[in-house]
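A single protein chain has been removed from this complex, and every other one stays in its place.
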Amino acid sequence: MLRFILMRLGKAAIILIAILILNFFLIHAAPGDPAAVMAGEAGAADEKFIADLRARFGLDKPLLTQLGIYLGGVLQFDLGFSYRQQMPVADLIFSRLPATLLLTMTAFVISLLLGTLAGVLASARVGKWSDTLISTLALLFYATPLFWAALMAVLLFSVTLNWLPGFGYETVGANYTGFRRVLDIGQHLILPATTLGLFFMAVYMRMTRASMLEVSQLDFVKTARAKGLRSGIIQRRHIFRNAMLPVVTLAGLQAGQLVGGAVLTETVFAWPGIGRLMFEALAQRDYNVLLGVFFVSSAMVLLFNLITDVLYRFVDPRIRVG
Amino acid sequence: EPVSGGRANVVIQPEPPSLMVGLVQNGPTQMVAGNIYEGLLRYDTDLEPMPQLAKSWEVSEDGLTYTFKLHDNVKWHDGEPFTSADVVFSADKFLRETHARLRTSLEHVESITAPDEATVVFKLKQPFGPFMGIFEVGTMPMIPKHIYEGTDYENNPANNTPIGTGPFKFEEWVKGSHIRLVRNEDYYEKGLPYLDEIYWHVIPDAASRAVAYETGVVDILPGGSVENFDVQRIAAMDNTCITDKGWEYFGPHSWMWLNNREGPTADKRFRQAVMYAMDREFAKSALWNDLGKIAHSPVSSSTRFFTDDVNKYDHDPEKAKALLDEMGYDGETVRLLPLPYGETWQRWAEAVKQNLGEVGINVEIVATDVAGWNQKLAEWDYDMAFTYLYQYGDPALGVARNYISSNIAKGSQWNNVEGYENPKVDELFAQAAVAVTKEERQQLYTEVQQILTEDVPVAWLLELGFPTIYRCNVKDLVTTAIGVNDGFKDAYIEE
Amino acid sequence: MSDPVLRIENLRIALPEGADRDYAVDDVSFELNAGEILCIVGESGSGKSMSANAMMGLLPDLVRPVGGSILFDGVDLLTLSEAQLLDLRGRRIAMIFQEPMSALNPLMRVEDQIAEVFEAHNLLTAKERSARAIALLTEVGIPDPEKAARAYPFQLSGGQRQRVMIAMALALEPEILIADEPTTALDVTTQAQILELIRNLQEKHGMAVMFITHDFGVVAEIADRVAVMQYGRIVETGSADAVLDDPQHDYTRKLIAAIPKLATDREQDAIGRQKVLEVEGLSKTYVTGGGLFGGNKRVVKAVQNVSLTLAEGETLGIVGESGSGKSSVGRCLVRLMAPDAGTVRLAGQDMAKLSGRALREARKSIQMIFQDPYASLNPRSKVGRIIAEGPMAHGVPKAEAYARAVELLELVDLDALSIDRYPHEFSGGQRQRIGIARALALEPRVIIADEAVSALDVSIQAQVLDLLADLKEKLNLALIFITHDLRVAAQICDRIAVMQMGEVVEMGPARAIFENPQNAYTRTLIEAIPGREKELAAAG
């Protein structure tokens, strides 16, 4: 197992570096640079001002040299310095990461739990009205543009009804501590996590339902029935466990993508996460931050893939580890 | 009657890169830093100077020597005394190196000296009309010499914990969330400030900012915090006041750069046609909530030496068409760069495209983000481009730079980006800057405005109104010509 | 003979709309007696499984009984509720399903799956259950039952899995055991073991067994009584001997006539003929898993040092149990796969030295008939194109290639109009013939037939074998015939090579192999042929 994990980590490192290099060139291909942006905001600038900025950021060096410097840093676990925010990129990212993880993990857990639950229910009542209802809802969630759902949710729940905060991570300045703070963050979390989760919930629901139905057609289910087992036990013990295998794969894929996939939600809900950081860094051409975010989110994806694979190996005895 | 205590919750947008206003002069930095740092002077809404760190000043007859007396007992936030040496260091060394806009003005200065602890003398090479207008905190903030002298300014660790003389001290900055300032207990003006603390809430999304105000999370929305479409609705809320004051010094003036070098926009008739084709009244009412004014001249009506006596362009598509026919415009597509600063500007570009389309001008909107927009302007890679600039109270500071031929250079979007060249205009601006009397200056500037409105080097749009919205129980919030940027020294919250 | 424990009367099972006939089972009556094995035989699709499923109350969705009764213990099973059935299933009536690979839950340990049977009926404590599971595994003859109990199904061989199924079915000593083709997927040796096992257990527990199969060898081996089904009806029933030796119904007669005889009557006449294929020291090892970045590897030595020769017009059989490397040899010969070592000379030319165009040229003279007649035809190509494609790839003009395709179809006894039909519009036997036509299209000198008839039922199998024999005569083809069915091998081969674990353990004239096997493994193979004793007895 350890060997397997090490192998995968090595592989991941190679992919990560490749991603970094590609992103580096990609991002530098964009018109403008951080000096231009900062000059633009300064209200006045001349050639010297911009040249100074460039020199300060090392942007006056040839691109390959910059790449070399950057990669050299990364190899020493240094993600560079944010031109714009004037702080080390790693600090910046890690200060934002918890918010994103909180949001996406909550959404992930909610959607996984509710989605599979709904999927199981629907598959157990296939063809009945409750199945139709659940399946229709799932399709609707699936087809609803995320940002639109978010807008409508804010409009309804925070503006019209004033039940829940419509933006932000916590009540800034309230200085809550302890449980009160947890509660506060929890309240802020509800809308973004739910809207983000809706789509995935639909995905899991559909997948679980299909998978349950498919597995229930398999021969071993007939065997189980021939033993005289009650259908509840068959559902749980035989069908569900087997049906979960593809769901686990998908969940792993999505858990990773969630880190970078919350840009829209974070934007609409003003959630101080890494997706927003990326979007802002992009607008400001804050190269190092952008690269750093990509690096971290790609690393997350790889990490989750690895976790899924390891999990999978536990869930499914057929996949053996050398 | 002012009362002490309380907290101001203010929106800040976008998140400032740094609060060290000597190094970074972008809008949000200035807005927050105005509480931490101070200049020698403030300006009232008629742009007349008011004391700040300088308690009094004198100007010599010949307009060449400016002597400032400093306030006593002023301390930096770290407890060090503030002296004339700090002023000399700030103006002569630090800002000369870091502050591009001030650097241009300081070219007129021959020497800055400190005869004693509490006195500073600026000597000019020749008279410079607007000189008294460069001492507010955004233009010439005072920087602590004891911290910065001899260091690498950009990388000084103190940049993260800014030290000023202002009424509020820096306390905490949670990136992506908020900045917190607290009352400076040792402030040199007794009893000030009234507020205990200020929270600057970073809310990147305009709609969320509106919601933040509506749900009571923030109480003050500085100009431009919410989309114009929301202003009216929010202003109609209970206990909500709105003011368009506090922008007199900046006089934000919007126009479309028209590339005078090539393409149809190189033709004066085309540029005039653009002016006639645009329905600025519609834009003002539909997009700007009827705030602001139509800009008839290169000089904002809040800036000194503005004149109304110029050639005006009202919405007149027929005239526009006639001009286009006359020049023989062949329908060549012109590229329009919107200002990448939010929905209003985007809509405005669409409206202008539509207006121009109606008189037969083919416009293609080119989407860019801030970086691309900056670069395209700096490299003159555009046909038409929205922008707005500040005027800093005096045509010599904020107007001339966009029209004089010596300012045609790539690499900046604040100079003569359109490439307009007129020796007469150059000369008039040059004379007006050094003319000693107001009357003389007014006459020269009037003439320049008349020439420019005839030539239409750029297509002026609106003098923008950026109303500040706040709860009515917040008093004395906007008292000077730079409004919220001047810090919350006088503000208090009524019970 | 004892009383019937279960009686089926006029059972009629309706199929959903759009099925190939209205009733899967139509007016079927038979009974099961305690201590007796009833074999149900019949062609594929004749309704055997449906009858069995109906007895368990496990008919597929949309398929439902519409008439008759299944009387068990005086009650009609068809009228019982699901809850009542639950109580019977597993306890009083148990079933072994056809597919051992998929009939076990892949994620559950074997032990737990057996214990579940007790659990379902609330019997025993958890501890006792696992003890019983191990006892049962021992009883069905699984080696190292403790270890097997902790295994997951994928860790067991097909035969072992089949036994786990049997253990489950027998757990509660049911009165009736239904076994639905329990040995089709197994090789002869394993099959023999399982038949033996069922027979023993049946005797020991005195169960009534309903055994579904289409293999008459199996019938001969174990049946007390036989029922023959065709198109959903029972066309003949009787004691095993009566039905096998003196079939009354036409269909039964046809079936029995088609059973390949074990005796081989061929004389070896290939000596002195020109060798077309010479194989020397062929080896192939599969390494799976791993990649650019490594990974866990599985190494299978599928072919080890195999040497063969094949003369013009000769038929060489390759037999051996499943997984012994037969197909791998075949694939190496046509170079669908490059061997690791050894040479393959086709008419004196070393195949390994060829590549690209030259290889394509050389392949013209060695063709293959694939195991699965359906899988080897592109479902999206019309038959004409399937046959003509080969010649066209070698530069024959389209019109000519199609004309030739028609000729070939006629040669294999198919209608000329077939060229415009898709593979799925043909029956299994017809498809097999299309495959043969395709192999012949390039006018090869050698054909390798890999399990060419294993998927067919006996009557069609006989047809195809006749056809092959015929063509061989006509075209002077050399044939390598890969099979695990020794009866078939006996019928068609001049010489036979026996493979075990990648090696050829014995090779010689067919008659010699059957009558006087030298190698121990060959002997077990031959002894395991079902129905052999009966046949020998009949012959002797």
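A, B and C label the chains in the order they appear, each numbered from 1.
Assume a contact is a pair of C-beta atoms (placed from the backbone, for glycine too) under 8 Å apart; a residue touches a chain by one contact, two chains touch by 3 or more.
Basically, contacts and distances are computed from a predicted model.
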item: Chain not displayed: protein name in its UniProt record ("Dipeptide transport system permease protein DppC", "Light-independent protochlorophyllide reductase subunit B", "ABC transporter domain-containing protein" or "NADH-quinone oxidoreductase subunit K"); value: "Dipeptide transport system permease protein DppC"
item: Chains shown that the absent chain touches, full complex; value: A, B, C
item: Selected residue (touches chain absent from view) among A:Met7, A:Leu155, A:Ile190 or A:Ile307; value: A:Leu155
item: Which residue of A:Ile27, A:Ala51 or A:Leu121 touches the chain not shown here; value: A:Ile27
item: Option from C:Val276, C:Val303 or C:Leu377 whose C-beta touches the chain left out; value: C:Leu377
item: Residues belonging to subunit B that touch the chain removed from view; value: 206-207, 210, 227, 229-230, 233, 282, 286-287, 338, 340, 342-343, 346-347, 349-351, 353-354, 357, 364-369, 372
item: Touching residues (missing chain, whole complex) on subunit C; value: 18-20, 291-292, 331, 334, 336, 360-361, 363-364, 366-368, 370-372, 375-381, 386, 389-390, 393-394, 435, 438, 441-442
item: Touch list for subunit A against the chain that is not drawn; value: 15, 18-19, 22-23, 26-27, 29-31, 139-140, 142-148, 151-152, 155, 159, 256-257, 259-261, 263-264, 267, 275, 278-279, 282-283, 290, 293-294, 297-298, 301-302
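The definition used in the following text is that only the chains that are shown with their structure count from here on.
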item: Computed distance of Cα centres, subunit C from subunit B, in Å; value: 87
item: Separation of mean Cα positions, subunit B and subunit A [Å, integer]; value: 40
item: Distance between chain centroids, defined by C-alpha means - subunit A, subunit C (Å); value: 50
item: Parts of subunit C lying in touch with subunit A, wherever the complex brings them together; value: 56, 58, 82, 86-91, 94-95, 97, 99, 102-108, 116-117, 119-121, 152, 154-155, 165, 168-169, 289, 293-297
item: Residue ranges of subunit A touching subunit C (in the complex, touch as defined); value: 4, 7, 10-11, 218-220, 222-231, 233, 237-238, 241-242, 315-318, 320-322
item: Complex interface listing, subunit B residues touching subunit A; value: 7, 9, 14-15, 17-18, 24-27, 100-101, 103-104, 154, 159-160, 174-178, 180, 199, 201-205, 207-208, 211-212, 214-215, 217, 368-376, 378, 390, 409, 411-415
